[in-house]
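The complex is shown incomplete by one protein chain, all other protein chains being positioned as in the whole.
So, chain A:
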Amino acid sequence: MALKIVKGSIDRMFDKNLQDLVRGIRNHKEDEAKYISTCIDEIKQELKQDNIAVKANAVCKLTYLQMLGYDVSWAAFNIVEVMSSSKFTYKVSCSQLQLQSVDAVLITTIINSVSLPLVTQDLSSPNQYDTGVALTGLSCFVTPDLARDLASDIMTLMSHTKPYIRKKAVLIMYKVFLKYPESLRPAFPRLKEKLEDPDPGVQSAAVNVICELARRNPKNYLSLAPLFFKLMTSSTNNWVLIKIIKLFGALTPLEPRLGKKLIEPLTNLIHRALDLLYGMVSKKNLMEIVKKLMLHVDKAEGTTYRDELLTKIIDICSQSNYQYITNFEWYISILVELTRLEGTRHGHLIASQMLDVAIRVKAIRVFAVAQMATLLDNGHLLTGNMQRNGICEVLYAAAWICGEFSEHLEDPMQTLEAMLRPKVATLPGHIQAVYVQNAAKLFATVLRKQEGTTDSLAAQETSQLLIDRLPLFVQSANLEVQERASCILQLVKYIQKLQQKEVEVAEEVTALFAGELNPVAPKAQKKVPVPDGLDLDAWINEPPSESESEDEKPKAIFTKEEPKHTRPRHTEVDEKELARRREARKQEQANNPFYIKTSPSSQKVYQDQPGVEHIPVVQIDLSVPLKVPGMPMSDQYLKLEEERRQKERSERKKKEKKKKREKHGRGRRADSGPESEEDITPAHHVDIVTEEMPEVCWVLLQSGYFIPQVMSAQFLFQKSTKHKKKKQKKEKEEKEKKKKKKHHHHHHHHHHHLHSADESVQNGTVEEEEEPLPVRTWPSLLTHVYDVQGNLQDGSQVVVSVIFENKTDHFLKSMEFNVLDSLNSKLQRPEGSSPHDGLAVPFQLPPGVSNEARFVFSVQSIVMPQKLKGTLTFIVKTEDASTHEKLDFKLHFTCTSYLITTPCYSDAYAKLLESGELKSSSLKLEGVIMPFHHLLARICFHHHFSVVERIDSCASMYSRSIQGHHVCLLVKTVSTRPPYISSLLL
C-alpha cells in the first residue's frame, strides 16, 4: 500500500499539472488541437489510476479544457468520484465542472443516484467551507427533484451558527423556490427572520431573495412593506437600498398609501443624487444635464420637489460665477422656460439670475432684452392666477432689463404699452414701482426714436399715453409706486408742454437716465487706489504704551489681530525688561486661583529656554499655499493678480497723461466690471524665444470680471522684460539635453505662449500694448487664450484649451485649427485623417462672441520644451461677401506644462533628497524685484509646483511630471539680491 502511494506520487511528478497544461496550450498556438488531443489522452490515462490526487489533477485539467470548448462529458463519472473525495480544491473545481460539463439530464441521473448522498453529506460537514462549496455547486444545478429533496436540509442551514453558511443557504433558497415553489410556504417565516439577521451579509442576501421573489408576485409581499420601510430608512448599504427601492416599485401599484409614505425617504435619496450632479458638471455636459433636469421638472408632480429641482438647476448653472456656461443665450432661455412653472416659490431666484446675467454679460443683452420683452408682453399669463404669485417676481427683472437696456429693444413702443396696462396694478407694489420707473426709461428711448423721424405727432402721442395711464399708479396704495408715478407724471406733462412748442426734448429726457449701472465685485474695494499721502499702516492716534498692551487684557485682543505692529515692538523691549515681566506674570498666575495653567510641556519649553525671543518668528504669508498644495487656489492668485494690477494701474495713470494711446475695437463684453479691459496690462510678458520675431503680446481682454476663475488663469501671458534670461535659458537647455533628464524652467514666468509668427498676416493680433502692427484690415479679430494641462490618465498627453473670441463686426465660420506636427508632439486627429488635416473648431462665432475649444496633443518626450507652428483658417462673412482668412501662430509647450501640481510632505521630500538619485543644477536670477511670496505663488501657479516648506526667504518646492518624474526646487533670496534658485531633478 505504502509503495503504491509512493509510486503514485512519483508518477505525479512526471504528470502535467494545470499550470503546465495552460502554458503548453499557449506555446502551441499553431497546432493547438493536436496538442490538446494528446493531453486528453494523458488525462484518460491519469483517470484510470487509483491515486485520487492524480485523478483530481486530471479533473482540474478537464475543467480548463471544458472551458475552452472541448467536450468532457465522457469523464462525468470520474468527476463525481473525485468530488466525493475529501479534499477541498478538488471539490471546488468539480463543483465548477458539474455545472459546466455535464448536461442537465446527466446531472439528474448521476446526482440522484450517486452524488446526492455526497452532497447531503457535505451539507452537514463540520467544516463551513466544505458546506459552502457544496451549496455553491448546488446553486448552479438545482433541479426540481434536487430542490424537493434538499429543501428541508437547506432550511436547517438557514439557521446555521456561521453567517457564511446562513448567507449561502438563504441565497440558494431562491433557486430552490423557483424549482420547487411548494417549499416557499414553510420556509418563508424563516426567510423573513433573516431580514433582521445581525450579519449584514445575510441580511442583504435575504433582501435580495425576497425582492426577486416579490417581483414575480408582489401581492403576497405587501405585509412586509413596513419591515422594508424600516430597512430602507436605516440601511446604509447602497446595494440593499437599490433592491428595496426596486421592491417598492413593484409594491406601490398595489398599495397607493405606500406612495405617500415613500415620498420623504425617496426625495432624500434624490437630493443626494442632485448633490452629486452639482459636482459633476463640466462645460461639456452642462447643457445635457440641465436638459435632463428640465424634463424632470416637467414631469415632477409635487411642488416641493419641483422647486428643489429648479434651485438645483440654477445652482448648477451659476456655480463659480457661471464657470461652466459657454452659451448664455441658452441660459437665458432656460430661465425663461422656468418661468412657466406654476406655483413655484422661487420667482425671486430666477429674477436675480436674469438680472445678474444681463448686467454682467454684455453680449447677451440684445437677446435677453428680446426675451424679457416677450415676458412682459405675456405678463398677464403669469399674474392671471393669484396662486402663481411667486413667479411674478420675474417681471421685476424683466421690466428692469427692458428699461435699462431699452436701446436694444426692437419695438420699445410696444413694450412701453405692455408695461402700462391696467392689469399691472394688480402686481405686488415693489414690482409696480420698477414698472413705473422703467416705463420712464423706455419713454426716453421711444422719444429719441420718434424725434429722429419727421413724425413729431407720434412723440406727442407717446406722452399722451403716459399721461393717460400713469394716474392709475398715482393712486396706488404703495408709497414707492405713488411717489415715482406722480413724479414721472408731472415730468411727462412738462415734456408734453415743450413738445407742443415743438421743442426737441429727447436728448434731455435721455440724460435723466444716462450712465451705466455697473456691478461691483465683492473685492472691488481693493481696487480703489489708496490716495496719496494716506498711510493705512500708520497709527491714527498715538499707539498705547507698551506696558499697557502687555498687561491689559482688552488691548491684547488688538495685538493679536495685528501681529505686524506688535512684533517689532517686542523686539525692541530689552532682555531685562522681558525677564522682569515674565517673572511678574508668573507670580500673578501662581496667585490667581482662576488661572488655568497651560500644559507643562509647552510652558516649560517656553520658559526654560533662555532667549527664545531671539529665534526669528517666521511670518507665514497665507497667500502662498503652504498647507494645501494641489487645492484650487485660484482665488488667492486672483488676489495677487489684483494687487499687481492695482499697482500697475496707478503707475500707468501717470504714463497715460503723457501718451495717448490708440484703442482698437474692444470686446463688446469687455468693460463690464469696474475694471475695464484697458486697465489690464500684460504685466506678465511673453517670453519670446525667437528673438527675430516682433514682440506681439496676447492679452486677455474681456469678460474678466464675471469669470474670475478663468481670468486668473488668463493673466499668465507674459512677456519677458529681461533679455538676459533667454541666454541663460538656452545654455541650460543645451545642458539638459545632454543629460536627457527631466528639465525644469523656473525663470521665465509664462505658462506657455502664443505669438504671431508672421507679421504680414494682417489680421493677426488683437491687442498690442507696445507695438501696434502697421497694417491691419481687421481691426482686431481673435484672441486666443490658453491653458495647457497634463493629462493625468495618460502620461503622454496634454490638453490645450484655446479661447477664440471674435472681435470683428463680422460672422466667423468654418474655423480650422491646424498644427504642424513635430517628431515629438502631435496633434491628436480623428482616426482616418492625414497628419496634415486641420481640426474643425466645433462652433461658429458671431461678432463679439467667444468660445473655448480643447485640443489634445500627444507628446513623446517631455524633457524638452516644444514649439509648434500652426495656422487657423476661417471664413469671414461680411454683408456682401465672404473671405477666407488665415492666422499663423506658434504654440509653445514649456517643460513645466507637463508638470502636475502634486502635494508632497516634508518627510517624503527629505527622503527624496536623501535618495541621491536627483540630478541638480542651479542658477541665479538678477533683477527680480517682486516680493518673495509673490514669486513663490507665481512658481506654484504658472509652473505647477507646490510649496513643501518655507523658511524665511528660502523655500523648497515640489512637483511631478505627467510621466512621474520628481522635480524638486529650492528657491532662496540672497540678501537683497534676487532669489537664487536651484533645482534638483530626478
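Throughout what follows, a residue touches a chain if its C-beta (ideal position, glycine included) is under 8 Å from a C-beta of that chain, and two chains touch if they have at least 3 such contacts; residues count from 1.
Definition applied: contacts and distances are computed from a predicted model.
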item: Listed names "Gamma-secretase subunit APH-1", "Pyruvate dehydrogenase E1 component subunit alpha", "AP complex subunit sigma" or "Small ribosomal subunit protein uS10m", with the criterion being the UniProt name of the chain not displayed; value: "AP complex subunit sigma"
item: Candidate in contact with the missing chain, chosen from A:136, A:252 or A:374; value: A:136
item: Given A:68, A:222 or A:840, the one touching the chain that is not displayed; value: A:68
item: Which of A:168, A:469 or A:933 contacts the chain that the document leaves out; value: A:168
item: Per the touch definition above, residue among A:190, A:215, A:283 or A:924 touching the missing chain; value: A:215
item: Chain not shown, touching residues in chain A; value: 18-19, 22, 26, 60, 63-64, 67-69, 71, 73, 86-89, 92-93, 96, 99-101, 103-104, 107, 127, 129, 132, 135-136, 139-143, 164, 167-168, 171-172, 174-175, 200-201, 204-205, 208-209, 212, 215, 237, 239-240, 242, 246
